[in-house]
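One structure coming up, written as C-alpha cells, with questions to follow.
One chain of protein is taken out of this complex; the other chains stay put.
For reference, chains read A, B and C in written order, and residue numbers begin at 1 within each chain.
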Amino acid sequence: MKRPILGQNAAQAVLFFALLLAVPYGLPNEYYLSICILGSLNAVIAVGLNLLMGYAGQVSLGHAAFYGLGAYATAICTTRFGLPIPVGMAAGVTLAAAVAWIVALPTLKLKGNYLAMATLGFGIIVSIVFNEAVDLTGGPSGFVGIPRLALFGHTFESDHGYYNLMAVVLTLVVLLALNLMKSRTGRALRALHVSEKAASSLGVDIAAHKRFVFVLSAALAGLAGVLYAHYLSFIAPASFGFSFSVQLVVMVVLGGMASVWGSVAGAFFLTALPEALREFEDIDILVYGAILVLTIMYLPDGLAGGIKRLSRKLRRTGVDDARS
Amino acid sequence: MPAANAVSPAPPAPLLDVCAATVRFGGIHALTEADFAIARGSVTALIGPNGAGKTTMLNAITGMVPLTSGDIRLDGADIAGLPPHKRAAAGVVRTFQNLEVFTSMSVLENVMAGRHALTRYTVAASILRTPGFRRAEAACREAALDCLEFVGLADEADTPAGDLPYGKQRLLEMARALAADPKLLLLDEPAAGLNSKETARLGDLIRAVCDRRHVTVGLVEHDMELVMAVSDHITVLHFGHPLAAGTPDAIQANPEVIKAYLGEDE
Amino acid sequence: MFAGAPQYIVSGLTQGAAYGLIGLGFTMIFNTTGIINFAQGEFVMLGGMLSVCLLGAGLPLPLAIVAACLATAVIGGLMERLTIRPLAGAPAVNAVIITIGVSILLRGGAMLAFGKDTVALPAFSGVKPILALGAAIQPQSLWVLAVTLALLAALKLFFSATIQGKAMLACACQKKAASLVGISVARMALLSFAISGLIGATAGAILAPITMTAYDVGMMLGLKGFAACILGGLGNPFGAAAGGLLLGVLESFGAGYVASGYKDAFAFIVLLLLLFVKPSGLFGKAGVERV
Partner (left out) sequence: MRIKAILLALCALFAATGPVRAAEPIRLGAVLSVTGPASFLGEPERNTIQMELDKINAAGGVLGRPVEVVILDDETDVNKAVLAVDRLIKKENVAAILGPTTSGNSLAVMGKAAAAKVPLISCSAAEKITKPVNPYIYKVAPSDRLAVARILTHAKGKGYKKLAILTVSDGFGQAGREVLKELIPAGGFEMTADEVFGPKDTDMTAQLTKIQGTSPDAVICWGTNPGPAVVAKNRVQLGITTPLYMSHGVASKKFIELAGDAAEGLLLPAGKITVAEKLPDTDLEKTQLVAYAKSYDERFKAPVSTFGGHGYDSLHLAVRAIADAGSDKPEAIRDALEKIKGFAGIGGIFTFTPEDHAGLGPDAFIMLGIEKGDWVIVGQ
C-alpha cells in the first residue's frame, strides 16, 4: 500500500502550470487576460489564507491589509526612493511578514469571534493609515507612477508576459502549499484545528505553529500586493479595505476550506463573476449576493468539498454512503 | 485475563515521582500535598471516587494545569516547569477522557501526527522535498503503521478518523500516543463507554504496551474489574490527597479504602 | 486644552447611543444563536430608509417610523427562516459568510428601491440647539438617548419578566438543555432575529435626522456595533450599550484632540488593546475553559 507521496504534488503542479500557460490561447481576446492576471493575484492570497483558515482554523477578516502593505512598500521603495524593483519586492514581502509577526502573538491567543474582530480591527486601522498618511502613501487619491515590473533586465510590458509570470508564481505558491500540507507542519496545523489540547500533548507548539502560518499567509498576500502594484502601476487605499478582506474570505470558503485547489478555483470564479455580471448593470450587486448565499447553503463545504462528496458517492454507488 | 500478578521485585527508582503536588483553582483545593509515584516498567493505576483529583493529577503531570506548589520528576529530571508541548519530547504522552481524535485527517495521518516531536526536518526541507525529508517522512509512516498494527487498526489506515466507530477511535488515540515513543503513557479513563468485550481487549492491550513495548503506563480508571486485572500497583486518591498505595490485593483489603468507597457500614 | 470637552462628550454620547443600540441587536442574535450577524448594519440602514420612504408616501412621521421598524423586524425574521435555519450544523464561518451575503442583498435591494442618494429624516422636534453645560445639544440627541434608555428598560423587562425572554436566555446558555425542556429553539432564533431587526431599525430611524442615511451606510455602522458589543463583553446586552457609549465618546475625543482623520482608527485601536488584555470585554466575565 506504499504510494509514492513525493511525486504526486509535483506532478499535479506541472499539470496545473501547463493548463495555466494554455489558457491565453483559448481566450477570445486579450481583454480576458487582465481578468486572469487579477484572478491569479487573488489566488495567491486565497491559497495563503486557506492555509490559515482552512487548515489551521484561524479566521482572518483583515488580510487585505497585508496585500496593501506589500503594494505600498514596493511602491514607496521603487518610486519615492528610486530603489531597484527586486529591493521593493523584497521590502513588500518582508514588511507584510514583519507586521504579521508582531500582530500574531497577541491576536492568536484569541479564538473564534474575538479573533475575527481583532483581525477586522487591525485591517481597518491599516486601511485608515493608507488613507491618512498622505505624504507617504499619496492618500485617498492613490499612488501614481509605480514602475512596470522589471526582473533580470526584462521589463514586463505586455499583459501576456505578465500573465506568464503570474502562472509561474501561482504554480510555485500552490506547490509550496501542497508540500507544506503533506508534511509534519501540515499535520500539526490540521491537528490544532480540531483539538489544541491533543496537539500540544503530542508535542505541537501551538503558538509557534499559529504564528508561522499567520506570517506565511501574510507574506503571500504581501507578494501578491507587490505584483499587483507593479502590474497596475497605480494603487489606492479603497482596494485594500474591509470589503476586499471579506471577498478573500468568501473565495476561500466558496472554494472549499482546507483545499488548495478549492481556493484557486474560488479566487478565479469570484474575480470573473463581477465581470460576467456587468451586463446586469445595476442589479449585479443583487446577483452577486444571491450567488454567495445560495452557494454556501447548497455547498456548505465549498466547491472542492462538493466535488469530493460527489466523487466519493460515484465511487460507492453500490454501498450506501453512511455519511451523506 | 493474564495470570495473577506476581509480586514485583524490590521497587527500582520510580520513573515518575510527584512530590507534595498542590493545585488550587480559586477556592477549590483540587490536590493538596499529593505524592504519586509510577515505577518504571509497571502499570500503575490512580483510582478514587469522582472529584478525588485524579484527572487534575493527570493534567498537572502533562502540564495542562499549573502546579500551585510541589514538583514532578520524570526519570529524575524536573518537568514541572515545562510547557505542555515540551513534555511529549520529555517522554510523557496522554490520552483524553472524551475523545480528541483529529477527525479531519485519516487514521494513518492521526498516528503520524503523534510522531510530531520525533520527525526531524525543517520547513524548507518539507517544501523542497529534500532526501532528508523523504527519509524522515518514510520512517514516520513506517513507525505509524507499526503502531496501527499493534492496536489492530492496520487496515483502516486510510479511512477518515471521523468515520471510525467509538471503540476503534479509542484504539486510535492509544496508537497515536504510542507513536510518540513515550517513556510514560497516561491513560485518562480509556474504558469509558466500552462494552465488557472491548474492555477486556483493552486490558490485554495495556498489558501488551507495558510488557512488549516496554512503555510504563499510568492509568486513571473507574472500572475496578479492569484496574484490578491490569495494574501492578494502585494509588487511591481521596479529596485530593493519597489515601493508600500498594498492590491490587492490598488495596482491596485496605479498610480505609473500603470506607472511602463504600461508606461506613452501620 | 479641554475647551471643547462638553461638546465632544455630547456628540460622543449621541453617536455612542446609536452604536450601543446596534450592539444590542448583535447581542440579541448572538445570545440565542451564537451567530455574529454582519447584516445588522443593514437593519439600521433599512430603519432609516424605510422611514423616509414611507414618510414620502404620505404617512405621518411616527407612523412611518413604527411601520419601518416592523417591516425590518419581518425582514429579520425572513432572513432567519430562509438563510440561517437551513444552515444549522454547518461550520460557524459559513454562518458569517451567509450574513455577509444577506447584507449585500439588502444593500443592493435598498439601492434599487430607494436610489443612491443620501436622504434625511426631519428631526422629531426641531433643530434649535439647547445650550447647556457649555455644549449645544440637539433635541434629536435627547431623543436618541431617551429611546436608547427606553429600549434598554424594555429589554430588561422582556428578559426578566416574560416567558419568551427567559426562553431566549435559556437557548443562549445551553441549546440542548433548552430544547429538552420544550423550548422551540427554532422559534426563539426567529424571534431573536425579528427583535434584533426591530432594535436595529429603531437605531436607524432615530439617527437619520442627525446623520442622514443612504443605501450603503450599513457596513460601517454594523462594524461599530460589533466593536461596541465586544468592548462591553460579547453576549452582555447592557455591556453592549455601555460599550457603544464609550466607543462614541472615545471617537469624539480622538477626533477632537488628536487628529480627526484617524477618528475611526481610535475606536478600533482601543478595541484591539482591550481584546489583547481582557478578551471578555469590560463587563463580561472571563470564561473558564474546562480541560
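The rule we apply is simple: a contact is a pair of C-beta atoms (placed from the backbone, for glycine too) under 8 Å apart; a residue touches a chain by one contact, two chains touch by 3 or more.
Computed from a predicted model, the values in this text were never measured in an experiment.
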item	value
Neighbouring shown chains of the undisplayed chain, as defined at the top	A, C
Contacting the left-out chain in the complete assembly, out of A:L38, A:L115, A:V174 or A:V252	A:L38
Of C:Q40, C:N236 or C:S252, the one touching the omitted chain in the full complex	C:S252
Of C:S11, C:T32, C:S192 or C:S280, the one touching the omitted chain in the full complex	C:S11
Hidden partner chain, residues of subunit C it touches	3-4, 7-8, 10-11, 14-15, 111, 116-120, 127, 129, 131, 136, 138, 207, 210-212, 214, 216-217, 220, 252, 255-256, 259-261, 263-264
For subunit A, residues in touch with the removed chain	29-31, 34-35, 38, 131-132, 134, 139-142, 144, 159, 232-236, 238-239, 274-275, 278-279, 281-282, 285
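Heads up, the rule we're going with is that only the chains that are shown with their structure count from here on.
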item	value
Chain ID, smallest distance between chain and overall C-alpha centroids	A
Distance-maximising chain from subunit B - centres being C-alpha averages	C
Separation of subunit B from subunit C, taking each centre as the mean of its C-alpha atoms, in whole Å	50
Whole-Å gap between the CA centroids of subunit A and subunit C	32
For subunit C, residues contacting two or more additional chains	291
Of all residues in subunit A, the ones touching two or more other chains	197
For the subunit B and subunit A complex, residues of the former touching the latter	62, 64, 83-89, 93-94, 96, 100-105, 109, 112-114, 116-117, 119, 121, 123, 126-129, 133-134, 137, 140, 157-158, 162-163, 176-177, 180
Residues of subunit C touching subunit A in the complex	30, 36, 83, 86-87, 90-94, 96-98, 100-105, 107-109, 111-112, 219, 223, 226-227, 230, 234, 259, 261-262, 264-265, 268-269, 271-272, 275-276, 279, 291
For the subunit A and subunit B complex, residues of the former touching the latter	1, 5-6, 9-10, 176, 179-180, 183-185, 187-188, 190-191, 193-195, 197-206, 212, 258, 322-323
